[in-house]
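Take a look at chain A:
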Amino acid sequence: MNFFLEGIYQTVGEHLPMWLMMLIAAVTGIAVVLGMVSLIAMFSVWLERKVSGHIQCRYGPMYVGWHGWLQSIADGVKLLLKEDMIPRDADRVLFMLAPGLVLAAILGAFAAYPLTPGIWFGDIDLGVFMIIAFSSMTTIGVVMAGWASNSKWTIYGSMREAAQVVAYEIPLGVSLLVPVMVAGTFNLREASALQADWFGMKWFLFTNPFMLPAFVLFFVAALAETKRAPFDLPEAESELVAGFMTEYSGIRWSFFFMEEYAAMFLMSALGAVFFLGGFESPLTHFAGELFGKELVVLGASGAKELNFAAIPYHLVAAVTLIAKCFFGVFLMMWLRWTLPRVRIDQVMTMGYKYLTPLSLLCVLGAALWEAGKHALFAS
Partner candidate 1 sequence: MDFQGIHDRLVAIGAPGLLGVDLPRKPDPKNKKDKGRAGDAFALVDAHKLADFLEVCRDDDRLKFEQLVDLSATDPAKDAAELWINVQLLSLKFRHRLAIKCLLPKSAPSLPSTVRVYRASQWHERECAEMFGITFVGHPDPRNILLPDDWVGSPMRKDYEFPKEYHGISCE
Partner candidate 2 sequence: MTRETQTTPAATTRVQRLGPGEVSVDIRTPDLEVNFGPQHPATHGVMRILMRADGELVTGAQPHLGYLHRCAEKIGENVEWLQYLPYTDRYDYLASMNNNLGYSLAVEALLGVEIPRRATLIRIICAELNRIGSHLVAFGTYGLDIGAFTPFLYTFREREWMMALFEKICGARLTYSYIRIGGLFNDAPPGWFEEVGRFCDVFEQKWQEYVDLLLVNQIYVKRTANIGIISREMALDFGLTGPMVRGSGIDWDLRRDMPYMCYDEIWRSGAFKIPVARGEMGALGDCWDRSWVRVMEMIESIKIVRWCLDNMVEGPVIADIPKTLKVPVGEAYVGIENPRGELGHYVVSDGGKVSIRTRVRGPSFCNLAVLEDILPGSLVGDAIAIIGSTDIVVGETDR
């Protein structure tokens, strides 16, 4: 939101006290993140239904709007109007708190998501770390929900979630270390800028032979982390009714859904930024050449000025990243509607016995490759 705040500062900034500026920054940030997450969730739900429908020889929603594009809004209204039920024996406070915690965690993770190369919520140097940390915080909410519901199925679901996230956190983080090491930064925006090229040949995926296995490992771990099929054991509907969400209804239930889709989007964003070039694409490149890239430039007088001419470039960049993210989301949906679910012991085996050592091997290999490259070309 720096661009927006810079604008305010440029026009009225000098007359405003510091605390008010901070307040505006916070409120706009939260509003934009909240709006963005809701939009992503709504679009993803619609996409999921369409994708699953077409995979299954049917159309999916068709009646509400063109090809049912308003279906998610209709569903949202329905969820809002539904009776909010809390089981008699549930722990009321925790039960009500859990969905909020889950949603709050994922909203927090969005702080590190760069909207465009020049517009961001927070330009966090440890962006990757922050996203992973916040998105694994959702587990606490899930365990809380399972415990507070006071049902045996929900306990199963939340325990599975906890075990699964612990198992897959390691390969997820370690496989991300490979591109981070190549990039030399945890910052999403900077990592993306490093891959700028007119034909995408600088995408990290192509820079190092260990990148492709690392990307596959990352994708599998991300599936497990976001509890998507074939790792959807915490909510396995044929085994645990609905897992940790069994007792939830209405808007609280939809919070879990929003979290799931937002987490999918964020994981895809991490993959897109660190493997698939982030904002960069041929189109972004030429837009950058044409319109310029800097939003805030130093004017003739030496003061900061806003450069509105660069906005098209930023739009193209933002759309590029979002498109890549949704490509990842689409892949996850495709897998979900194709594969059966694995068993809990198979999930654990895969996480601890295969993904973790393999991701460590990838890091080692990539490090040796980079060191070798450095030694060869530096001399």
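Here is how the candidates were picked: all candidates are chains of the complex that A comes from, given by their letters.
Of note:
Rule of thumb we're sticking to: a contact is a pair of C-beta atoms (placed from the backbone, for glycine too) under 8 Å apart; a residue touches a chain by one contact, two chains touch by 3 or more; residues count from 1.
Worth saying up front: this structure is predicted, and the values here are computed from it rather than measured.
Within this complex, chain A is touched by candidate 2 out of 1 or 2. Residues 52, 55-58, 88, 152-153, 156, 229-230, 232-233, 236-241, 337-346 of chain A are the ones touching candidate 2 in the complex.
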